[in-house]
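Only a single protein chain was left out; the remaining protein chains are all shown in position.
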Amino acid sequence: MPLLEVNNLTKRFGGLVANDRINIEIEEGEIVGLIGPNGAGKTTLFNCIAGFYTPDEGSVCFAGEEITGFPPERVCKRGIARTFQLVRVFKGMTVLDNVMVGAFSRIPDADGAREKALEVLEFVGELENKDLLAGGLTVAHKKRVEMARALATDPRLLMLDEAIAGLNPKETEEAVELIGEIRRKGITIFLVEHVMSVIMPISDRIIVLDYGKIIAEGLPQEIATNEKVIKAYLGERYRAAS
Amino acid sequence: MTDTLRQRLIRQRLPWPAIVAGGLVGLFILAFPFLFTRPFPQHLMILIFLYGVLGQAWNLLGGYAGQVSFGHAIFFGIGAYTSTILLSRWNVNPWLGMLAGAAVAVLVSIIIGYPCFRLRGHYFAIATIAAGEIIRLIFVNWDWIGGARGLFVPMLDESLLNFQFHTTKAPYYYIALTLLVASILVTRWVERSRPGYYLMAIREDTDAARSVGVDATRYKLFAMIISAFFAALGGTLYAQYLLYIDPDSVLPLALSVRICLIPVLGGTGTLWGPLIGAAILIPMAEFTRVYLGGGGGGIHLAVYGALIMLIAVFEPGGIMSLVKRFRKRRT
Partner (left out) sequence: MLSQLLISGFLMGLIFSLVAVGLTLIWGVVEIVNFAHGAFLMLGMYATYWLYRLLSIDPLFALPICTILLFFVGIVTYRLMIRRVLTAPMVAQIFSTFGLMVFLENMAHFLWSSDYRLIKEPLVHGRLEVFGLFISKPQLVAAAGAMVATGLVYWFVTRTQTGRALQATAEDKEAAALMGINSDRMFALAWGIGGACAGAAGVLLANFYFIFPKVGDIFNLTAFVVVALGGFGSIPGAFIAGIIIGLVQVLGGHLVAPAFKSVIVFIIYLVVVIARPQGLFGKF
C-alpha cells in the first residue's frame, strides 16, 4: 500500500485548470521530485494535499485513509508536514519557539516540546541560532528553521516546496545533504523544485507537471532524456523567455 | 520548600536587588489602603487594577493571538448587567451573579467569535465594532433591563458576602487586586504553555501555524473565552463598586477603545504591558478629568490618540519593547 495516493485530483481557479486529473503514488521511504515550469501547478498540488485547497474532483489518501478536504491542521496530525515556497517562519518569535510550535503537535507539555525542538534544531544545524528572532535570519537559515518546524511535528511525509531555490552553491550542498539525512530517518520526501540539476541527483523518481497535467514520470535519467519533458520544460518556452 | 524557591530563583537568574525591589513593591501594594486612606488614591488604584484586568483580557486575544477587537465592552457590559439583573430581580448573590455574568459572556463570545474568526485583520476588527454596536443598541432599547436609563444596583448590607461596602473602599481595592493577580497568573500560564505558543503562531502567520497542526479557530476561541471571562468579572466588579450602570457607561464603543489602548500603550502580547498601560493611562485620564473638569473634555483622549499613533508608527511593541531595548543596551 502506498503512503500517499492522489487519485484523479482536479483543481480549478475559475476557468484555469491548475491541476488536471493528477494521479500519484508515493511509497514509504521514497524521495519523489515534482518538477515543471512556472505556473505548472506544483504548489497548487501541494496545497490540495496539505489541505489548504479543497480539490474540485478526486481524492487524496494517506496511509490508506482518505484525507480529501481535511483542514491543514488535521492533515498535519495524520503525519504530513510541509514547507512553503516563500518561507513563512513566525517572524516575531525566536527560532526555538518556532520549532516548539511544531513540536507541540505531538507533545502537549512545554518542557517536552522544548526538548524535542532542541533535538530537531541540532539535527538541522540551527542550534546556535535558537534564541534569535526568526524574522532576522537569512533566507537559507529561515528555510532550515521552517524545515525544522515541519520535522518537529514527526511527519511520515515531508513536502518541501522549493527548499533549495535561491540558495548559493554551498547552502545548496548543505540542503541536499540535510534532505539525505531526513530520508535516512525513514521520512518520505516529496519535493518541488524547478531547477532540474538539483533535483535529479537526490530523487528516486521524478514527476513532471506542465499546464496542470502530468506529462512524464520515471527515474531521473529517463526524465532527463524524455522528449516531452525537454520540449515542455527546457524547450520552446524556455528559449522564448530568455 | 524554601530550598525549591531558592533554586527556582537561581534558575531564573534574578538578581537579588530585583527580588528585594519586587518584594517591596508587593508589600507597598498590599499596604496601600492603610497608607493612603483618602478615597481618591484608593479609587485611582481600583480603576488601575480594573483596567489592568480588562487590558489583560484584551491582550490575550488582541496581543497574543493578534485578533484586534474593538468590542470588548460587550463582555464587560454583559458581566455588569447579568449580576445586576440577577440581584435586582431575583435577589441572587452578586458573587454568583459574577460567575453567571462570566458564563453568559463566554457564551456570547463563542456566538460572536465562531463566525467572525473566519475574518482576518481589518475585517475582524470592524466586525467586532459592528457586534458591539448591535449589542449596545439592543440594551439601550430594552426596557426590561432599564433601557437607556440604566439600572441601580440594590443596596445590600456591607459585607464581603454581599460584595458591597459603603463606608470604605479598601475591600474593593483587594477584590480588584485579586482579579488583577488572577488575570496575570492565567496569562502567564497561557504564555508558557502550548496555547500561548499557538496563539502567537496564529498571530504571526495563521496558515503556517495550521500547517504544523494548530487548529486556529479553536485556539482563537480559547483566547476569546478567557478574554470574555475576565472582562465580565471586571464588569460585575464595576457594577458592585459604582452601584449604577447604563449602556453609556458599560457598553459604549469608547470603552472598547479605552480597553484596547491600554495594552497597546504598555505593550501588546506581553505579560506586564496591560498593567503598565493602565498605570499610565488611568491616572492621566482621572487627573485631567478632576483638574480640567468638564472644560478639559477630550484633551486626555486626544493625548491618548496621539500616543497611540506615535506608538503604532515608531514603537509597535509599546513601552515593554522600549524597556527591553533599554535593558539590552545596558548589558
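We just call them A and B in the order they show up, numbering each chain from 1.
Just so it is clear, a contact is a pair of C-beta atoms (placed from the backbone, for glycine too) under 8 Å apart; a residue touches a chain by one contact, two chains touch by 3 or more.
Note that the coordinates shown come from a computational prediction; the quantities given were computed from them, not determined experimentally.
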{"item": "Visible contact partners (per top-of-document touch definition) of the missing chain", "value": "B"}
{"item": "Which of B:I29, B:L44, B:I129 or B:L322 contacts the chain that the document leaves out", "value": "B:I129"}
{"item": "Hidden partner interface residues of chain B, rising order", "value": "62, 66, 68, 70, 115-116, 118-119, 121-123, 125-127, 129-131, 133-134, 137-138, 140-141, 253, 257, 261, 264, 268, 296-302, 304-314, 316"}
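By our rule, only the chains that are shown with their structure count from here on.
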{"item": "Chain centre separation in whole Å, for chain B relative to chain A (CA means)", "value": "43"}
{"item": "Chain B partner contacts - residues on chain A that touch it in the complex", "value": "50-52, 71-73, 76-77, 81-82, 84, 88-93, 97, 100-102, 104-105, 108-110, 113, 149-150, 152-153"}
{"item": "Touch list for chain B against partner chain A, complex", "value": "192-194, 197-198, 200-201, 203-205, 207-216"}
